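For this view, one protein chain was removed and the others were kept in their places.
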Amino acid sequence: MRVLRALLRKEYLQIFRDKLLLRQMIMMPFIQLFLLSTAATFEVKTARVYVVDRDHTSMSRGLADRLTASGRFAVVGSSLSMLPANEAMLGRRTDMILNIPPGFERDVVRTRTGSIQLVFNAEDGALAGVTNSYAQQIIAAYARELGVTVTHRIDESPRIEMRTRGWYNQELDYKHYMIPGILVQLLTLVGTMMTAMNIVREREIGTLDQLNVTPISRSAFIGAKLIPLLSIAIFEFAAGLVVARWVFGVPMVGSIPLVFLAALVYLLVALGVGLWVSAIVHTQQQAMFVTFFLLLVYLLMSGLFTPVRSMPDWAQWMAELNPVKHFIVIMRSVLLKGATFTDILRPLGILAVSGAIVLTLSVRQYSKRAA
Amino acid sequence: MTAPLAAPADLAIVATDLTRRFGNFTAVDHITFDVKAGEVFGFLGANGAGKTTAIKMLIGLLEPTSGEAKVAGLDLRTQTEEIRRRIGYMSQKFSLYEDLTVLENIALYGGIYGLTDRQIRERAAVMLETLGLSDDLVGRLPLGWKQKLAFSVALLHEPAIVFLDEPTGGVDPITRRQFWEMIYAAAARGTTVFVTTHYMDEAEYCDRISIMVDGRIATIGTPLELKQQWKVPSIDELFVRLARPS
Partner (left out) sequence: MISTLGAFMTKEVRHILRDRQTLTVLLLMPLIQVVLFGYALRSDVRDVRLAIVDPSPDYATLALRDRLQAARRFRIVATGRSMSDIEPLFRQGRADLAVSFEPQFAARLESREPARVLIAVDASDPNTGSTMQAYARAVITAYEQELGAKGAQPVRIAPEVRMRFNPTLESVNLFIPGLIALVLTLVSALMTAISLSREKERGTLEILLVSPLRPWQIIVGKVFPYLGLAFANVLTALVAAWLVFNVPFRGSVTLLLVESILYSMVSLAIGVLVASLTPSQRVAMLVALLATMLPSTLLSGMVFPLASMPKVLQVLSNIVPARWFIVIARGIMLKGVGLEHLWKETLVLIGMTLFFMMAAVRSFKARVA
């Protein structure tokens, strides 16, 4: 395969001489990695609370104190009426309003029931839900305390003691969840976009015609295009894994060779898609756009940022056809949960079949002679 | 128009009713001609007359809508791959890789056409010396040198026929002259040279020429024959006469 060797030399030479491309291929992924992993988090830090206490009793003050003491809430203001509180919420100075009506303590002592109102800024519904859940827990605990105080009796009701354990992500570090997915995104970007741009550029410059006139076979040409990009993508993937492990502390519980195997299979799909795109567009600009939009849809619908299981059924069906989704599942299962080869057989199999189909179709579509 | 002869050994190219349509537009309209082995054939015509489309069909980049052709004795439709081994091509847009050096380009095309390392080395050395080039990045060479280099590379694997699409566009007259000297040298070695151009004065340099107008071959023959036949002093005149019939 001397022909292949000659072509490969040319491809590698071109890639390494292209300073801009190199910088882009190395810098962009890592910038993204760092940026994404630090920015991409839904962790709830402290929620700001505005207290409207119209009761002014030790019990009402106790409630506000309990919230603050938990470390999850911070009181940013207080008033005697809801008006300034609402203004504060509209002006985005508070996330939550604790509204305690007059007579709170009296009601608790007399009727053992007290009512309060919690108002949340629910623009971000999920965030509000989580904050609410914390608040409710704290309030329930306070209620139990009050129960002991008011009834002067040791709480003799049946107690269920709950302990929670978070598996696979002990520190509940969101980065550990995001980074495997980000590495997938990296691979996808490099694989698909680079392939498409590379081939389209040759077409735009005119050297593609020159190659088509030579006796090189279709597979030699495509192989020569894909192999260098494959090798670079794998290299970046490896570098990304190193950074993930040593800089971000992402656990690598499972087998690393298995991860690389999956990456290779996945890359075949990604490169195949890039190849297909290059056949249907004419200019580099179009190549960039089509790949960009394609990738955007693929990436967002793959469970990278939002869980696939939260999607409506039809979207989950679509995700089954999405190779990115399967690779992300593999990455997270193997790295975080220590899944074995048999555990990931299904997604890996799907990837392998997709790769075979995509590549065969794109190769077949590639013709040296225009019809 | 000359009827195609049936002796493939003497004829490098035989085209019969070659046609190419793009939707409703007929770019190449039933052209029939032949090119003898070893001759320098000028395929002339104005921009947009269909020259590039025709040449792309002959080198296997574009599928003919109808018609037949034999290139280097092989059938265009069914033996395209074998044809590719025997021909060389220099495209209108530049055909070498600007970000590779001269030697790297030579090594690439040498490897593609199956030359041994030794052959590549030898021919590269000859090429560099003949052209007076050093092993620079091709992108840094001035246009004239690039063209000459591209031509040499097209001949690297010693093809039977070499197709040149507007090879002298934008170069100075001295370089043009040098280029044509290279063409003669190649023809002298037995290579058929099929060159398209819209410079009518270059027509005089060819053994035979054809002029395409609106997708058809308006006339074909040696420059001398044509000037006598049409009673014009130059091919330039002839072209003007044919391109604007009135």
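When the chains are written out, they are named A and B in that same order, and each has its own residue count from 1.
As a working rule, a contact is a pair of C-beta atoms (placed from the backbone, for glycine too) under 8 Å apart; a residue touches a chain by one contact, two chains touch by 3 or more.
All values reported here derive from a predicted model rather than from experimental measurement.
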Omitted chain's touching partners, listed by label: A
Contacting the left-out chain in the complete assembly, out of A:199, A:216, A:265 or A:290: A:290
Residue in contact with the excluded chain [from A:57, A:79 or A:169]: A:169
Residue in contact with the excluded chain [from A:150, A:252, A:279 or A:361]: A:150
Touch with the omitted chain, as defined above, among A:30, A:142, A:248 or A:366: A:142
Residue numbers in chain A that touch the chain omitted from display: 20, 24, 28, 31-32, 35-36, 38-45, 63, 89-92, 108, 112-130, 132-133, 135-137, 139-140, 142-144, 146-147, 150-151, 153, 155-170, 172-174, 176-177, 281, 284-286, 288-290, 292-293, 296-297, 300-301, 305-307, 309-312, 315, 318, 329, 332-333, 336-340, 343
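Heads up, the rule we're going with is that only the chains that are shown with their structure count from here on.
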Length of the line joining the C-alpha centres of chain A and chain B, rounded to whole Å: 56
Partner chain B, residues of chain A touching it in the complex: 2-3, 5-7, 9-10, 13-14, 17-18, 205-207, 209-216, 368-371
Residue ranges of chain B touching chain A (in the complex, touch as defined): 59-63, 80-81, 84-85, 87, 89, 91-97, 99-100, 104, 107-114
